[in-house]
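Only one protein chain is missing; all other protein chains are in place.
Letters A, B and C mark the chains as written, and numbering starts fresh at 1 in each.
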Amino acid sequence: MRERIPVAVLGATGMVGQWFVRLLSRHPWFELVAVAASERSAGKPYGKAVRWIFPEEVPEGVRELPVVPPEPGIPGKIVFSALPAAVAGQVEEGFARAGYVVSSNARSHRYDPDVPLLVAEVNPDHLELIELQRRNRGWKGFIVTGGNCSTVQLVLALEPLRRRFGVEAVVVTTMQALSGAGFSGVPGNAILDNVLPHIPGEEEKMAREPKKMWGKLTPEGIEETGVRISAHCHRVATRDGHLEAVSVKLSRPAAREEIVEALENFRGLPQELGLPSAPKQPIVVRSEPDRPQPRLDREVGGGMSVVVGRIRPCPVLDWRMEVLGHNTVRGAAGGAILNAELVVAKGLV
Amino acid sequence: MRERIPVAVLGATGMVGQWFVRLLSRHPWFELVAVAASERSAGKPYGKAVRWIFPEEVPEGVRELPVVPPEPGIPGKIVFSALPAAVAGQVEEGFARAGYVVSSNARSHRYDPDVPLLVAEVNPDHLELIELQRRNRGWKGFIVTGGNCSTVQLVLALEPLRRRFGVEAVVVTTMQALSGAGFSGVPGNAILDNVLPHIPGEEEKMAREPKKMWGKLTPEGIEETGVRISAHCHRVATRDGHLEAVSVKLSRPAAREEIVEALENFRGLPQELGLPSAPKQPIVVRSEPDRPQPRLDREVGGGMSVVVGRIRPCPVLDWRMEVLGHNTVRGAAGGAILNAELVVAKGLV
Amino acid sequence: MRERIPVAVLGATGMVGQWFVRLLSRHPWFELVAVAASERSAGKPYGKAVRWIFPEEVPEGVRELPVVPPEPGIPGKIVFSALPAAVAGQVEEGFARAGYVVSSNARSHRYDPDVPLLVAEVNPDHLELIELQRRNRGWKGFIVTGGNCSTVQLVLALEPLRRRFGVEAVVVTTMQALSGAGFSGVPGNAILDNVLPHIPGEEEKMAREPKKMWGKLTPEGIEETGVRISAHCHRVATRDGHLEAVSVKLSRPAAREEIVEALENFRGLPQELGLPSAPKQPIVVRSEPDRPQPRLDREVGGGMSVVVGRIRPCPVLDWRMEVLGHNTVRGAAGGAILNAELVVAKGLV
Partner (left out) sequence: MRERIPVAVLGATGMVGQWFVRLLSRHPWFELVAVAASERSAGKPYGKAVRWIFPEEVPEGVRELPVVPPEPGIPGKIVFSALPAAVAGQVEEGFARAGYVVSSNARSHRYDPDVPLLVAEVNPDHLELIELQRRNRGWKGFIVTGGNCSTVQLVLALEPLRRRFGVEAVVVTTMQALSGAGFSGVPGNAILDNVLPHIPGEEEKMAREPKKMWGKLTPEGIEETGVRISAHCHRVATRDGHLEAVSVKLSRPAAREEIVEALENFRGLPQELGLPSAPKQPIVVRSEPDRPQPRLDREVGGGMSVVVGRIRPCPVLDWRMEVLGHNTVRGAAGGAILNAELVVAKGLV
C-alpha cells in the first residue's frame, strides 16, 4: 500500500476518541488528518483541547491538528466515530451521505437492517449489506458499526464453538472496567470498595447484538439467529479489561480438548488477509487455574486478542469458561479500526 | 434467660475469630469467657495478641483475657470454631468428645453424614442429626457446622423460592470480598486494578453444600437433593459483602410479584423464636435498578439479612437476580452464633 | 431546650448537603423543616430528588419534604449552606439580609473581614464579629463560615500547641479522601492505582485560613497572625478521612509528653457548654506506630474528633505528627452544625 488513506476521528477528545488517535497515529495504512469534537473544543489545537489519558505524550503530528466540528467537509475518506449515542445517529448519516466511509463505535445504527454489525473475524460476509445500504439510502458512503464492548469479546470467544458445535444459549456475568463508561463515567466515590450491579442498557445489548452478528445474510438484510443470551452486567474497580464468566449450552456434545483446540486454532478473515490490526491469534487459551486476570491479560495481542481460561464443564448448561477482552481496544477503537481495514481490503474504499 | 451461657472462641485472633469476639462481646445470652489461638499467641492477653481489625477498641472484658491453646478443658459450654481447616477437624472432635457444643465455621465436618450443615432459617430440622451424631460417636457434646459464606447467602435467598416453586438449577457468579480470604489472604498487589477469577475449592463447595442443606432428613442422615449449582467464583476489591449474580430454574412457573412476595415475607424458625441474632427480615428486596451494592447494603439487618435486587426474567433459565450477603457476619461468625442460639432454644445445651 | 429550632439546608442534594440532612435528622436542638436545591430538583420530594449516598434510608420526615429553591422565604431560622461557591456568595447574603442565621460550608465569605471563620473549639470569640457584620451591612441575620476541611482538622489539632508553645510554621502534606471533591468530583478512572498531586485552590486555603482563625479580634475585625503554612495537597483513593503529615515549628521548646498531654487534655468552649455535636474529646492521641489510619479512625467521636498519632521529633522543624479528621463531618457538615450550636448557646439566635 503506497499512500496512506486519510482518516478522521469524530469525538476525538473522549476516552474512545483518544484510543482512536493513539492507535491511528502509528497505523501503516491510515493517516490521521482531522480530529473533530464538540464546539467547546473546536478551534484549539488537539494537544490543548484534550485531557490526554495516556502516559506518553499526545502523538506528534496530531498535537497541532486543530479540532474541528464533526461535520462533512473535513478531510479524510474514512471517519471513525466515537461520538456519544445522542448525536452519533444523525452526524454519521450526514457523513455517509457525503461519501465518507463511517466506522462507528456508537450504538445508534447497530440494529439498522442494512448496516453491518461487524466483528471482523466473525461475520465479515455481512459487509455485503453495504450495497443494500447504499441502494436503500442513496448514499455515496456508508456506515459500518462495531458491537458493544462486552458483546464483541463474547461473540469472538464463542465463534469457534458456534461454528463447530453450535451455540444455543449463554449465561454470562460481566465484571466490566471503568474505562467502559468513559473517563468520568463512574465516580471514584461510587466504585471504591464496591461493585455496581447494573450498567444501563448493557444487558439488552448483550442479548440482542449476537443475534444479528450471528445472523444469516439474506437479500433483505440479516435474519437474526435464535441464540438466547442472559447477561448480568457489573462495573468493578478495574481500569481496562472486561472479565466475563460464561456458561454456554452447545447444540452438539464437545470434549474439553476439542473446545481448547477450536479456540486456539481459530483464525478469521483478518488473519488470513494479514490486516495490520489483526492479532495473530484472536483467541488465547490459558491453562492456569486463575487466569485470565484483567491486569495481566488485557494487553495480549496488543489488546486485540481475547483470552479464555478455566474451561470446565457446567453442571447446568454444558461448558463454563472465563473470557477477558480489552474493552477500549478490541471492544471499541481497535475493533472499529480492524473493521475499516477489512473494508479497505475488500476494496470498498 | 437469667444467666448467660459461658462460651469460648477457637482461632480468636484471625479475622473470623475477631468477628466472633466482637459479636459475642455484646451478646445477651452468651458470655465470652475464653479465647483460644495457636501457640504463638498463647499466654498473652488477647488485646496484645490480636491485630485488631475494627475501628473501635478490643471490647473491655475480652482485652485482658489470656489467650489459651485450643484444647478441651478451657472454660465455656459452647465453643465457636474459627480454626483453619487444617486443624479444625481433630480439634473440634476433641471438644465434642469432651462434652462441648461446637458451632463451627470450618469446613472440616460439613459433609459428615451425622453433622448438621445448618442455615438456621433453612434447615433447622437437621438439628435432629445431633442425636445420631452422639449415638454414632459416643460423644457427650456435638458439632454443628455452618456453610461456606458464598453458599449460605445463596441458599437463604433461594429458600422461599424452593419452598414455593422448587429450585432445579442455579448458575451463580460470585464477586467476593477480600475479607473472605482472611486478613492477609489476598495481597494488595494481586487485587488492585484486578479481579481474580478463581477461589480454590469455592465452586465445589457451592455446588455441594446446597445439596445437603436442602436434603431430606432420614434416620440414616441427610439424603441429598439433586439441585444442580454451577458456580463461577471471583475475588474483587471490596472489603466485605459477597455479591452474587444468580440465574435460577424453578420447578413451577412463578410471576415476578409472587417471587418478591415470597422473598419479602419469608420468615424462618429463628424469627419465630425471636433469637437474638435473627434479623427481623431475613431477605430484604430492593427495587432500584442498581441495588444491592456491597458498600451500601452489606450492613442490613446487622449483616444478618441478605439483600436481593434486580429480579427479572432470565432468557436461558427462569429468573435472574442479584444477591448480597455479609460474608463475615451472616456467612461466618454471625451465622455460627445464630446456629448456637437455635441449639440453645431447642434445649440442646 | 423546649422547642427545636426550625432549620433548612441549602444545596441539600449534594454530598455535604446529604451529610447535613443525615446529621440534622436526629438533632436534639434543630428540626429540619426545609431542603433547598437547584431548580432541576425543585418540586420533587427530597427522597426522589436525591441520589442518597448512605446505606440507611433517607430519614423519615425528610423523605417527603418538597425540594424548594434556595431563596429567602423558606421555613427555618437557621440555614445551613452547602451551596457551590459559584452561587453561595449572593444567596447566603440574601438569606442573612432577610434575617436568617447562615452557617456556611462554602468558601465565598470566609475572608470577609466581618465574617467569622469559625472552628468552634479554636476561636469562639470571633463570634463577636457578628455585631460588626450586622452594623456594616444593615442585616437582620448574619453569616458564619466554617473553614476548608483540610484546614479545620489541622488548626484544631495544633490549637493546644499554639496556646501552650506557640506555632510559627507548619509543613503539611495532605492525603485527602474522594468525598472532599463531592460525589462525582474524582472519576474512578483518575484515582484507581493513582495519587493526584494537586487539588485546585486547596494549598492556598490551607495557607491563608489559619492566619484568620488564629487572628486577633480587634474593633475593626480580625488581625491575621503571621503563621506560615506550607501545604502539599493530594487526593488519594480513600472514601472519607483526610490524613495529614505535619511538621511544626513551635515558638518555645516542648517535650513529647507535654505535647501529648496538651493534645489529650484540650477542651474548648463547645465541650464546656456541652454542645450536642461537640465530641467529648476533640483530639484523640494514638500511641501505636501505624495510627491514625483513615478507615480505622475517621469515625472517632462520631467523626467530630481529630486523631493524632506518630508524635516524634522533626530533624528540620521541631515536631512531626499525623493528623486525621473526617472531612465531611468535622470538616464540613458537622463543623457547621457545631458552629450553629455555639451561636445558639451564645444567645445569637
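By our rule, a contact is a pair of C-beta atoms (placed from the backbone, for glycine too) under 8 Å apart; a residue touches a chain by one contact, two chains touch by 3 or more.
Computed from a predicted model, the values in this text were never measured in an experiment.
Peer 1: Considering all chains of the complex, which shown ones does the missing chain contact?
Peer 2: Result: the unshown chain touches A, B, C.
Peer 1: If the hidden chain were put back, which of C:Glu159, C:Glu322 or C:Glu341 would touch it?
Peer 2: C:Glu322
Peer 1: Just name the one of B:Ala190, B:Leu217 or B:Leu348 that touches the chain not displayed here.
Peer 2: B:Ala190
Peer 1: With the missing chain put back, one of C:Glu57, C:Asp193, C:Glu223 or C:Glu272 would touch it. Which one?
Peer 2: C:Asp193
Peer 1: Quick one: which of C:Gly14, C:Pro116, C:Pro270 or C:Pro294 touches the chain that's been left out?
Peer 2: C:Pro294
Peer 1: Which parts of subunit B are in contact with the chain that was left out?
Peer 2: Residues in contact with the chain left out: 15, 53, 178-179, 183-193, 237-239.
Peer 1: Taking the full complex into account, what residues of subunit C touch the chain not shown?
Peer 2: The list for subunit C reads 169-171, 173, 175, 192-198, 200, 207, 228-230, 232, 234, 236-239, 243, 245, 247, 249, 289-296, 309-310, 314-317, 320, 322.
Peer 1: In terms of residues, what is the contact footprint of the unshown chain on subunit A?
Peer 2: Contact residues on subunit A toward the absent chain are 54-55, 192-193, 295-300.
The working rule: only the chains that are shown with their structure count from here on.
Peer 1: Can you work out the whole-Å distance between the CA centroids of subunit A and subunit C?
Peer 2: Result: the chain centres lie 47 Å from each other.
Peer 1: Counting only residues that touch at least two other chains, what does the list for subunit A look like?
Peer 2: Residues 192-193, 237-239 of subunit A touch two or more partner chains.
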